[in-house]
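Note that one protein chain of the assembly has been removed; the remaining protein chains are unaltered in position.
Just so it is clear, A, B and C label the chains in written order, and each chain counts residues from 1 on its own.
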Amino acid sequence: MKITDKEIKIAQASNGLRNKRSGAYVSFEGWIRDHNEGQNVRRLEYEVYEPIAIKEGENIIDEAKKKFDIHHASCIHRSGLLDIGECAVWVGVSSSHRKDAFEACKFIIDEVKCRLPIWKKEYYENGDSGWVNCETCASN
Amino acid sequence: MKITDKEIKIAQASNGLRNKRSGAYVSFEGWIRDHNEGQNVRRLEYEVYEPIAIKEGENIIDEAKKKFDIHHASCIHRSGLLDIGECAVWVGVSSSHRKDAFEACKFIIDEVKCRLPIWKKEYYENGDSGWVNCETCASN
Amino acid sequence: MSKLIEVSYFAIFREKAGRDSEAFKTKSETVLDLFKEIKKVHGFDEPQGHCKVAMNNDLVQWDAKIEDGDKVLFFPPVSGG
Partner (left out) sequence: MSKLIEVSYFAIFREKAGRDSEAFKTKSETVLDLFKEIKKVHGFDEPQGHCKVAMNNDLVQWDAKIEDGDKVLFFPPVSGG
């Protein structure tokens, strides 16, 4: 689990998961969209409390390795200011068979979004800004 | 849907799926493993009947776009000789929300493996070679 | 009535038949009947349910009718990915 305020180097990160016994690799990327709940987003800021984000991210990856038959798993999340189209979060998983890689990758991003102390603030075209509600809260 | 006898340029391919309204990107890569069913694999050859592989691949992508709420989807499959660790097939899907991207990506690779006229021949360390049984046949 | 069909083989079918393609004279009405004939000639033993067949470059069902001059492609069980 890594937090970075620089562009996520995805090719480099995914290379770290390659090995000769892995047949499957599944990755997820979260990109900054130009809209959210009807507002036009110009850019976005992530606030991350790193000590716990990293610890909890490692916990999630360990849980994924116990739950699913995978070889490697990794996650990188951005902090600071991001522009539209940038990659905010990357998850990569390698395994022998693809089913487990898909399930583990989905598990990791679902948990990362729920459990890591990371907050997203959107800056809108009209000059407003606002902290984004978490997905779970929004659905309540 | 593309068939190529050269290395799959994944970064380039995934860039083709980016757009400002997509928030999620899921990709699958199939890598050549150094073993299969207890044998040590040295390299591998894919025979592809391209006219129908491309047509059927496009059908699968169209089906995925109907079944799931996604923006773009693409698939590239290798033909010819490959070494251990090389990427044999890539699938990329972009969408607004990640659930559909995961499901569509899994759907596409599952169907590609079942429906495209592509055959894998393995060359083993002991000098033998053999056509690989399809996954479905193997489970019967 | 006897028809002349251009039959193509792939992967293990090609290896077993010892050729890419051949002109095959047949009285079969459907691609399935033609496949049954050819299985015997070349000793194909792959389960037909996992094989596929194309005619004139489109995948077709096993009950597709064949006509003189058709190009029929027989695909053994696939293993892409």
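The rule we apply is simple: a residue touches a chain if its C-beta (ideal position, glycine included) is under 8 Å from a C-beta of that chain, and two chains touch if they have at least 3 such contacts.
Just so we're clear, the structure is a prediction, and the values are computed from it rather than from any experiment.
J.: As a test of the contact rule: which chains in view would the missing one touch?
T.: Those shown chains that the absent chain touches are A.
J.: Which of A:8, A:84 or A:132 touches the chain that is not shown?
T.: Final answer for the missing-chain contact: A:132.
J.: Pick out the residues on chain A that sit against the missing chain.
T.: Answer for chain A: residues 30, 46-49, 51-53, 55-56, 77, 88-89, 109, 112-121, 131-137, 140 touch the chain left out.
Methods note: only the chains that are shown with their structure count from here on.
J.: Over the chains that touch one another, what is the least number of steps taking chain A to chain C?
T.: 2
J.: Which chain's centre, taken as the mean of its Cα atoms, is farthest from the centre of chain C?
T.: Farthest from chain C by mean C-alpha position: A.
J.: Using mean CA coordinates as chain centres, what's the chain A-chain C distance in Å?
T.: The mean C-alpha positions of chain A and chain C differ by 49 Å.
J.: Which residues of chain B are in contact with two or more other chains?
T.: Expected reply: 30, 109.
J.: Please output the residue numbers of chain C that touch at least 2 other chains, ranges allowed.
T.: Touching at least two other chains: none.
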